[in-house]
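Since the structure comes first, as structure tokens, the remarks are kept for the end.
Every protein chain of the complex appears in place save one, which is left out.
Showing chain A:
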């Protein structure tokens, strides 16, 4: 039991827990959509005075911000208490080979140091990768009216056609980046 929790969780168990998170939020009278928090943060920052899109009653979204704080806490709890030290992500041999061809060494932790170590995050190229990646995620999520939680989980659960189109878009973009743009920038 303890070993099960400390090891990386299998896909079926992870899917079950994510689905439970969605249903708990529904039974609390809300819905699962994480990227709405980014809009709320803009509103709290005063963006509603300049841009109408941010002029809404953000106090109704406080629950979601508390959920966000919980998510940060969950990340901390996992790395501090729920993981064996030196655990590496066990990705497929083919992915390791493909990424090595782009200049990434085999995984030694959860994230590649080539992108997320602080030394690399504050080189010009490293910073631009993180900044442009974030910019596109934030812009695209609001343009599409939701992110992975709002569309791929909540929207698909309700069999919404718009969410299926959005998820198709997620993959179009992901494949263009992975196979079209990665060979040019790495």
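To be clear about the criterion, contacts are C-beta pairs under 8 Å (C-beta built on N, C-alpha and C of every residue); 3 or more make two chains touch, one makes a residue touch a chain; residues count from 1.
Everything that follows uses one rule, which is that contacts and distances are computed from a predicted model.
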Ask   = One chain of this complex is not shown here; going by its UniProt record, which of these names is it: "Formate dehydrogenase subunit beta", "Heme exporter protein C", "ABC-type spermidine/putrescine transport system permease subunit I" or "Transporter"?
value = "Transporter"
Key: Those residues of chain A which, in the complete complex, touch the missing chain   = 5, 8-9, 11-12, 14-29, 34-35, 37-39, 41-42, 47, 50-51, 53-54, 62-64, 66-79, 82-83, 89, 91-92, 94-95, 98-99, 107, 110-112, 115-118, 120-121, 127, 129-145, 147-149, 151-163, 165-178, 181-182
